[in-house]
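Just one protein chain is left out here, and the rest sit where they should.
Residue numbering begins at 1 within each chain, and the chains themselves are lettered A and B in the order written.
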Amino acid sequence: MTTLLPPTLLQWLLVTALLVATVMLVALVTQRAVRHRRERRRAELDERLRPLVLEASIAEDDEVDALLARVRALDGEEREHVGRTVSSMLRGITGEAADRLRALADASGLAPRVIAAARHRDPVVRADVAEALGLLAPEGALALLLELADDASADVRTVAIRALGAFDEPASVDRVVAALAVDSGIPTSVAASALLQQGSAVGDRVRRALEDDDPGVRRGAARVAGLLQASGSGDALARLVADEHESVRLAAMRSLERMPVRDAVPALRAAALDGGTIGEAAARALIAMPGRWTADALAQIGAEAEPGVRRAAGLPRAAASA
Amino acid sequence: MNGRILVVDDDRDIRDLVAIKLESAGLEVETRADGSEALQAASDGEWSVIVLDVMMPGMSGIDVLRQIRDRGDRTPVILLTARGQEKDIEAGFAAGADHYVTKPFSPRALLARVTAALG
Partner (left out) sequence: MSWLHDTLEAIFAVIAWPAAMYFVLANTSMLVLVLLAARHFARYLRRSEHRGEDAMAASPLSLGVSVIMPAYNEAAVILTSVRSVLDLRYPDHELIVVNDGSTDDTLRLLREGFGLVPDERDLPGRIPARGALRGVWRSPDPAVPLLVVDKENSGRSDSINLGLDLASKELVVMVDADSILEPDALLSVSKPFADDPERVVATGGVVRIVNNSRVQAGRIVDIRMPKELVTRIQVVEYLRAFLLGRTAWSDLNALILISGAFGMFRRDVLVEVGGLDADSIGEDFELVMRIQRWIRHGHRECRVEFVAEPVSWTEAPSTLKVLARQRRRWHRGLWEVLWKYRGMLLNPRYGRVGMLALPYYWLFELFAPLIELVGIVLVVLGLLVGAVHPGMALLLLIVAYVYGTIVTLAAVLVEEASFHRYERWRDMGATLWAIVAESLGYRQLTAIWRIQGWWAGLTNRAQVWGEMTRTGFAEASDAPAASAASAAGGQPDRRD
């Protein structure tokens, strides 16, 4: 007979297993019960406080103070709920209503709390702060965001740069442009989107960035230039079509699709004939330009370029024409 | 101001903010939270203007609009589209929208749009 284990040990094993399973079951049920209770509590608070927040969003100038006083008179849990509701609503709206809600966030104590937590030990909290600063834009938010944009945690830096998109002051624009650099540790799409969000205020800065030494900055600026229709950036974009870095060339070509520049045609033609991803991007830029500029280039592409590039240039397949 | 406005958005915040702003101007407002409810409401009632979100789970705003127009209903429709979704605007006009407002939007500007649509 194969026995091997003393029966008492087996019993212990089994009992332990059942105990563990029971504890897990209890944890499962408790977790859900607690969550449901919290949800119910929030729903209750919401029913009472939501009308107040909504009323504030349409308040006339002379009604604001009274509303803010009402918020200040609420207890801690209620004010916290007001802060939460305001944050959620601010994601959807701008203008006067947003200004009113921001005042409410201030009165609820949310904005002061956010500012106070800007130097919290936990990077997750600091990232949340950066996010909230962009949304609530309280006094001093810009200075704090510039500080958080140099945070030790890459996560915090990224959120701060994204939040800076809501501020078009020169210091903010400069910081966002610097974040385009290759070794900034910030995703280029985040920095470039922030720059784009800063809008027409950045035109001059983008033009200069097209000549920057850092390829990341050139790439980001090249990508944004076309979307912003940054006037006077055409020559620089045409030059960047032949940049030493592939990603810069691609970005310039994407912008040229929206902002045609005649001087770029020869470089685009050469790139298209070289083929590959770059060649396809070049072909797409070419067909977005007026036909009288590009007729020769397209004819040559039709005769010599690889099929992928011909497709990008909208040229028919040989079999179809034959 | 007189008028019955139907506001459709799956986001409760937006629904409430738009509703209170329009109501403050004296308009009568009803809200719906999804596409199929919106279609039902559109066929059940007479509306002066419909404010319609594009991005909703289930039926999208564009689909709702298309079906409303297919029924021959010419009620003015203002679409709420997200920033960056320019293609929604093109698709929206193709489906018969009258105006669009991009999110995040100013409720005040939206009210002005609605007022203009009321004629």
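Simple rule for what comes next: contacts are C-beta pairs under 8 Å (C-beta built on N, C-alpha and C of every residue); 3 or more make two chains touch, one makes a residue touch a chain.
Computed from a prediction, not measured in an experiment: that's the story for all the values here.
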Touching the absent chain when the full complex is considered, from B:62, B:80 or B:111: B:62
Of A:55, A:80, A:96 or A:155, the residue in touch with the unshown chain: A:155
Residue touching the undisplayed chain, where the options are A:21, A:69 or A:171: A:21
Residues of chain A (touch criterion as defined above) contacting the omitted chain: 1-5, 7, 10, 13-14, 17-18, 20-21, 24-25, 27-29, 31-32, 35, 91, 124, 127-128, 130-131, 155, 158-159, 162, 165, 187-190, 192-193, 196, 223-224, 227, 277, 280, 306-308, 310-312, 314-318, 320-321
Residues of chain B in contact with the chain not shown: 34-36, 55, 57-60, 62-63, 82-88, 90-91, 94
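Everything below uses one rule, namely that only the chains that are shown with their structure count from here on.
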Chain A-touching residues of chain B, taken from the complex the two chains share: 11, 13-14, 16-17, 20-21, 24, 103-109
Chain B-facing residues of chain A, complex: 50, 54-55, 57-58, 88-89, 91-98
